[in-house]
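The complex appears here minus one protein chain, its other protein chains still in place.
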Amino acid sequence: MRRGGAVSALPAASAEDMPERPTAYQFLLRDKRAIVGMAVLGLIVISTVCASFISPYDPLSQEFDILQPPSPVHPLGTDDLGRDLFTRILYGARVSLFVGVVTVTISMMLGVAMGILAGYYGGWIDIFFMRYIDLQWAFPNFIIAVYLVAVFGTGLANVIVAISLAFLDDFARITRGMVLSIREEEYVLAARSIGASGPVIMLRHILPNAIAPIIVQATLSVSFAILAEAGLSFLGLGVKASTPTWGLIISDARSFFTRAWWLGIYPGLAIMITVLSINFLGDALRDVLDVRND
Amino acid sequence: MRYFVARVIQALIVVWAVGTLVFFMLRAVPGDPIQALLADVDPSAADAIRAKLGLDQPVFVQYLFWMRNTLAGDLGQSLYGSHQAVSQQIAEAIPRTVSLALVAFLFSFTLGLTAGIVSAVKRDSILDYGLNLAAFLGISMPSFWIGIVLIIVFAVNLRMFPAIGYKPISAGLDQWLRYLILPGLAVGLPFSASIARLTRSAMLEVLGQDYITLARSKGLNERRVIFRHALRNALIPVVTVMGISLALLFSGSVVVENVFAIKGLGRVLIQSILNRDYPVVQGSILLVAVLLVFMNLAVDMLYRLIDPRISYD
Partner (left out) sequence: MNRHLRRIIASLSPQQKAQIEEERRRAYDFDPRDPLFGLSTDELSGPQLSRRSFLRLVAASGGTLSMSHLLGAAGIVLPQAARAAAQSGGHLICGWAGTAEITTLDPAVINAVLQFQVASNVLSGLTHINADLVAEGDLATDWSVSEDGLVWTFNLRQGVTWHNGDAFSAADVVYTYNRSKNPENSIHYGNLINVLDVVALDDLTVQLTLARPQASLLVKTLERSSGRAMTIVNGNAIESLGLQEYGLKPIGTGPFRVTEHQLGQGVVLERFDDYYDPARPVLDKVTIIPIPEIEPLAAAIETGDIHLIGGNAVAAELIDRFLGNPDLVVDEIAGNGFQSVFVNPWREPMQVDDFNPSVDELKQQNGFKVRLALAKAFDRERFIQRALFGRGVPGFGTINPAMGFYFDTAINETSEQRFDVEAAQALLADAGFPNGEGFPTLKLLTTPAGRRAAEVMVDIYRNNLNINLELDVKDFTVLIEDAFRMEYDLMALGSGGDFDPDDGLVDWMQTSSRFNGPNRNDDDLVEKFGERPFGSFSDAYVDELIDQQAVTADPEARKVLVQEANQITSDKVASIFTHHLTEILVHRAEVTYPAESRIVGLRDLDRASIG
């Protein structure tokens, strides 16, 4: 749910309460969703990193007969250009995960910076950033990504920028809300009274205490970003390199679905399993870090 | 009342800002549609066409023209074909998108509410786990992929529903619905998963409240407790989600309209982006902005009217 309202942490833990963290990890390791999510994700990451050891084939080489159904030689069949589908999905994970992680990293860094600045300094900075965020808030993220690709054009870099900007407002809102509630806490006031500079206070004292909801949001955003990339690719607004992304594999295979069901089903399953594990993990994190939707 | 006026003004400013941003950003885009339009014919005719469409003017002058025309309700005309008016194209598209959103809305709320309630009532049962997993699956699938799978299964193999297209409601309610069931499901399923999860947690929270325990202890039958007492209160957060749900359903239909070849707003938007048909891109983005902003506003207002705890400041 994109618009479930701002996510916030309860209670606002103080910087001195740092021993809370190991407990969170322990909790996480006891949560079945988290275990399943992490295990599957780990497996996906390891297999895509070791793709060349797992598959003997080249994802780009068109050396086989086209549209072969799944068989021991080609476990997921071959595509319309005679490439091994399993290998393509394996290598495609790199790009899809890369897009997911990079976009969220960018949008988190920008959004958090915006949120902290706005929340800490208030005044015109706050007004300026928040007006922008409000503007963006009026639209679903995917629509914003579509707008931005319309303007920037297609291609890997542009898609990354578009999706990053589209998710920016979520992070900015959450961070600002957190900062507003922490700003007047005693330990912040104390730090300020002993003369700590603004940046020091923001990075040392405020950020660590606002991090929990940001982590949850980031985790869930990765899954949204992967879905957004797939959607853009499907609409013809996405990545167009020869290196496949999952969205592109599905999009390219559209006209072969009835003749070769495996071309449509397997890449879709790959997306689903990945996103599902991330959602599991994100959900568990939310519970463990005690972040909830107001 | 002052608050209301302020919010309307704010909303108008948002719409203006979006329109202006899009206007200037689009003009910074590489690719000249006129050149492409004439590629197979005669590149040198481009100047004449540009002049005719006012595209030879400085950008700022174009902007002023655009503002004036937009205020007068004239969104310009398509660069292509018979230069159909953008407003007409959008007017034709709106009923299709609204129909799709409506069907998707019905699907997502019936499915989502039912699953959520059942899940909460049968908490920790196999059914609950199953529904939970299904809900997780629902939000993890790309909607276009759901659409494609639905087409392959129900249209191509079972021949139960048409694979693509749209019939207006004037062609008969049954025809209208027949064409909208598959796309409606594709848009609605992911959303119903969210609704189910929301309903479940709201129900669980309410079921844990004192007054429910009290009601139960008074010996009221379980069905009555759930439907009369728990559900009514649990529905409050769900109902608030309904308002913003249209925005999300719209965002889902942008993709799904393209799977099912329904020429709604989403398809108009994407087609015009791919063709770099500026006036249509601009017009449809502006219209979408107006729709979303004022929908948000309406929901906000309603919410404030319903819930007296929220003050007007």
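Here the chain labels run A and B in written order, and each chain numbers its own residues starting at 1.
Following the convention adopted for this analysis, a contact is a pair of C-beta atoms (placed from the backbone, for glycine too) under 8 Å apart; a residue touches a chain by one contact, two chains touch by 3 or more.
As the structure is a prediction and not an experimental result, all values here were calculated from the model.
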Chain not shown: contacting residue from B:98, B:155, B:220 or B:236: B:155
From A:29, A:50, A:66 or A:189, residue that would touch the chain that is not displayed: A:66
Of A:98, A:121, A:187 or A:256, the one touching the omitted chain in the full complex: A:256
Full-complex contact with the absent chain, from B:163, B:181 or B:204: B:163
Chain not shown, touching residues in chain B: 30-33, 35-45, 47-49, 51-52, 77-78, 80-85, 89, 92, 151, 155-156, 159, 163-165, 259, 261, 263, 267, 271, 274-276
Missing-partner contacts on chain A, residue numbers: 60-62, 66, 80-82, 153-155, 236, 240-242, 252, 254-259
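Here is the rule we go by: only the chains that are shown with their structure count from here on.
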Mean-CA-position distance for chain B and chain A (Å): 22
In the complex with chain A, residue positions of chain B that touch it: 14, 17-18, 22, 25-26, 28-31, 136-137, 139-145, 148-149, 152, 156, 194, 198, 241, 244, 247-248, 250-251, 254-255, 258, 269-270, 273-274, 281, 285, 288-289, 292-293, 296
Contact set on chain A toward chain B in their complex: 1-4, 134-135, 138-143, 146-147, 149-153, 223, 227, 230-231, 234-237, 247, 250, 254, 257-258, 261, 264-265, 268, 271-273, 275-276, 279-280
